[in-house]
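In what follows, a structure is listed as structure tokens, so that the remarks can point back to it.
Only one protein chain is missing from this complex, and each of the others stays in its spot.
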Amino acid sequence: MRYLVLALMWSLAVAGAGNLNAEVTANSKAAGLQQCVEPTEFMRKNHMELLLHQRDQTMYQGIRTTEHSLVECISCHAEKDPEGNFVAINAKDQFCQSCHVTTAVSIDCFQCHATKPEVAGLSGANFSRSLATTMDVAIAGPGCTGRYRP
Amino acid sequence: MRQRFTTLQIGWKGYWFTLAILGLVALTGLLAARYMEHNGHWVTGMSNQIVWGMPHVFAILLIIAASGALNVASMGSVFGIARYKPLARLSGLQAVAFLIGGLLVLVLDLGRPDRLIVAMTTYNFKSIFAWNIFLYTGFVFIAMVYLWILFEPRMGKFSRQVGLFAFLWRFILTTGTGSIFGFLVARDAYDAAIMAPLFVAMSLAVGTAMFLLVTAAIFRLNGEHLEGEWIKRLRTLNGIFVATVMYFVVVQYVANQYVTQHHGIVRFILSEGGAISAIFWIGQMLIGGVLPLIVFFGSRFQGLRWTLIGAALVVAGTISQLYVIIIGGQAFPLDLFPGKQESSGFFDGVVATYSASPQELLLGTGGIAASLLIIVVAVRVLPFVPAVQDRPD
Partner (left out) sequence: MKQDPADTSTGKNRRTFFTQAAAGLGLLALAPGVRLIDMAVGGNDGKNDERAVTGAVRWGMFVDTTKCARGCTDCVDACNMEHGLHGFDRPQTDAQWIRKLELRDDQTGRSTSLPMLCQHCENPPCVDVCPTGASFVREDGIVLVDKHICIGCRYCMLACPYKARSFVHEDLTEQRPHSPRGKGTVESCTFCVHRVDKDRTPACVEACTEAGHGALVFGDLNDDGSAVSAKLRALPSTQVRQDLGLNTGVRYYGI
């Protein structure tokens, strides 16, 4: 009986997990690219590890490469709305939430970190890069495992 | 004859009513904390000038009271004074309860209380604050082990060793709490080694006072009066502790007055601080010092009622003293350029103002209610209260 219940729960989890395709949003720069800084599968399973590790390297050792930059992640994955303004990346139906709402892992990154790339002309600081293409590329593959590994 | 213990004997109506009241107060404290955390600390009276406010006054009050409350048990186990042994269980319970209440208030006031796990696992051991987090949580654990030793008949032979360990731990704990302020070199009101023994004395004074009040209340709810001999001894002890506190305060201010550099802070606290000076003289020195000494040592003020009045005065006085230390110490401006007057848009060179917001007070009282809630439930379900017939003289 115990094994039956376990099997049922597990199959539900797998079925649910199968639906977790973190998809880049249509109008983001990431949509036009083949992969992230690492292969998609790797990013899906390990992005939290990278974030935790790389933030320490930036913080304590001053390493500010493209791969280490959360600003770069956001500038690539943030979507523009029809008017051409960036939408907050942690908003509903945006990139982060496409997986995180289903896994029920709340992220508190954006209490501190900016949710949108900076647009040129705002006090002459960082310029955001132009969008690559608006080609709609759905990145398929096995979905998130739903397991958060600290 | 072996000491017998009993539980809280009041009827179920009284018991649940008490729980309801305490629970309500504790709940409002929790809601107040949620409000402060959700909106951010701008809704409180604390600012970039006064960063620690009423919640910290209450938290530190409870923490040092916890340390001092365990003293009664220590006198029994460690110093072998047999007459206090029956009170040891209540003493240990109150120590645990007060400390949990104090920690609750402290943690709920953090800017990021959701990072409690970080606070409990990531330590910078150069920080006395880190040591204190370790000491506080360890104290709860040790006091609970001590209680188990007291309850379990077969473990009774370890009561001396465990009691000694608990005694040393709480001495270090209270020294650490005083050093939180004593190690702050930048602030004229703090930068002093005497803060540590001052806090030890304060903990003994307010711990004994709160122990008297709570224990007398429990006995009263059981339809009895706290035994005369205990009253006589504990009031004298409390008086000695209050006198010790007064001694350290006098030494601190006289020494500071001798240091020309510190004339400013002495003048501020003693005369030019407005509300701070008033609270110092009336709250700390009069209500918390002179009056309790008169009550505890005066021959006209014998008996339970006067003892409890004295104890209440000590508690009020300690709250005042903590207010002067914590808020008065922060209100006095940092002197970046001695010999020059400073002014800026960031409140340099001016005495900072503070008025506690309701949420802060509710959080503080919520912590006290939480402690009392733990005590009431514990004495109801487990035999903490020494039974009447077998009480030694």
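Going by the order they are written in, the chains are A and B; count residues from 1 in each one.
The rule is short, and it goes like this: a residue touches a chain if its C-beta (ideal position, glycine included) is under 8 Å from a C-beta of that chain, and two chains touch if they have at least 3 such contacts.
Quantities reported herein were computed from a predicted structural model and do not represent experimental measurements.
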Touch criterion as defined above, residue of B:17, B:123, B:148 or B:247 at the omitted chain: B:123
Where the missing chain touches chain A, by residue: 10, 14, 32-39, 41-42, 45-46, 55-57, 59-67, 71, 74, 76, 111-118, 123, 125-126, 129, 132, 145
Logged for chain B, residues touching the omitted partner chain are 37, 39-42, 47-49, 51-52, 110-113, 115-116, 118-119, 122-124, 126-130, 133, 180, 183-187, 330, 334, 336-337, 339-348
